[in-house]
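Just one protein chain is left out here, and the rest sit where they should.
Our next item is chain A:
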């Protein structure tokens, strides 16, 4: 694994800043990439990993309107390079708030310092922004004995992701359990496919070197794990991934999640569940075309979750034929608008309570006679929503214990959220 150079380019492919780590691939190859950018017709024509006739490999990621490009001439582990570039973006973002052309131009010096410490001779060193701060002297730094002490302290510990001597007046831990639901169901409510991508984000504000132990409820079972008794109520995870700090051997032995956390925000774990679950909403739609000159929609949305919960920012996106006009809507709740650029009507409901039915009636005129409506009917209805205080899988945090030798008290805060993104919750209508 060794990269030759890293370049940050603006949206036109002009180099904003670059670092040549090995001097074995001329930086002028960056302009070759720029040429490719100009020749592409679609935004995504260039593959993220590609090579040219000289055997130079170009690996890039896109961030805002910047391209972060790595060059190498060896046959190396591509995933590692991409992961490093993601890491670089994360570090730069943590320094500048947003990473864009302006923030780069204003901070050449710090970026060069970061380039120095994150990678040496093309070999990644570390990408934890918290630890990097120890080496970056963006503000005035005079030589002194004191500094040298703190530096050696930072990296002698075996815990490479946490420095010593962190102090907070108020010791707190925030956990956000967010489940992203993807589901395809039929009009009758049968689940065609479903997938949950869950994340547990942590924001740790604790002093010293705390050891944390996280307990989850037993509704969730881990596949391949030893000793987990399976019962009918439990949901099996297909896969689970942990942050580097979690002691995987403990987890393997007794399913406990123990860790010494990094300071600040990080993603503690992520998981995936593909077992079909009960839908949260079902939608019934009736479409009647009258004399090919007007069309009527009757859409009923039913929430199936508990009455104590409510969905917020609910949006129902119903496809319509491209040649409709003069829309009129009647809703039992919320507001519906016709959005021509989507060829759809969008029905927005601010809060949708549990176990409720809501109805939308829509009427359109058809501007021209066409058979295309047949094809339109095959497009699914999409639903977007957020439900607070709930995870679809049923996963809950039972406890979060914090042990630190100074014995301070700490407060854990846990939030739950289920949400759908883009067109991930789809209802097929006939």
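Remarks
Going forward, a contact is a pair of C-beta atoms (placed from the backbone, for glycine too) under 8 Å apart; a residue touches a chain by one contact, two chains touch by 3 or more; residues count from 1.
Note that contacts and distances are computed from a predicted model.
Matching "Pseudouridine synthase II N-terminal domain-containing protein", "TTC8 protein", "Geranylgeranyl transferase type-2 subunit alpha" or "AP complex subunit beta" against the UniProt entry of the left-out chain gives the name "AP complex subunit beta". The residue touching the chain not shown here, chosen from A:66, A:240 or A:429, is A:240.
Only one of A:60, A:281, A:297 or A:338 touches the chain withheld from this view, namely A:60.
Panel shows chain A; residues 1-2, 12-18, 23-28, 30-31, 34-35, 42-45, 47-49, 51, 53-57, 60-62, 73, 75-80, 82-86, 95-98, 102-103, 105-109, 112-113, 116, 120-121, 123-128, 135, 137-138, 140-145, 147-148, 151-152, 155-156, 158, 160-161, 193, 195, 197, 223-224, 238-244, 247-249, 251-252, 267, 269-270, 272, 375, 422-423 of it touch the chain omitted from the view.
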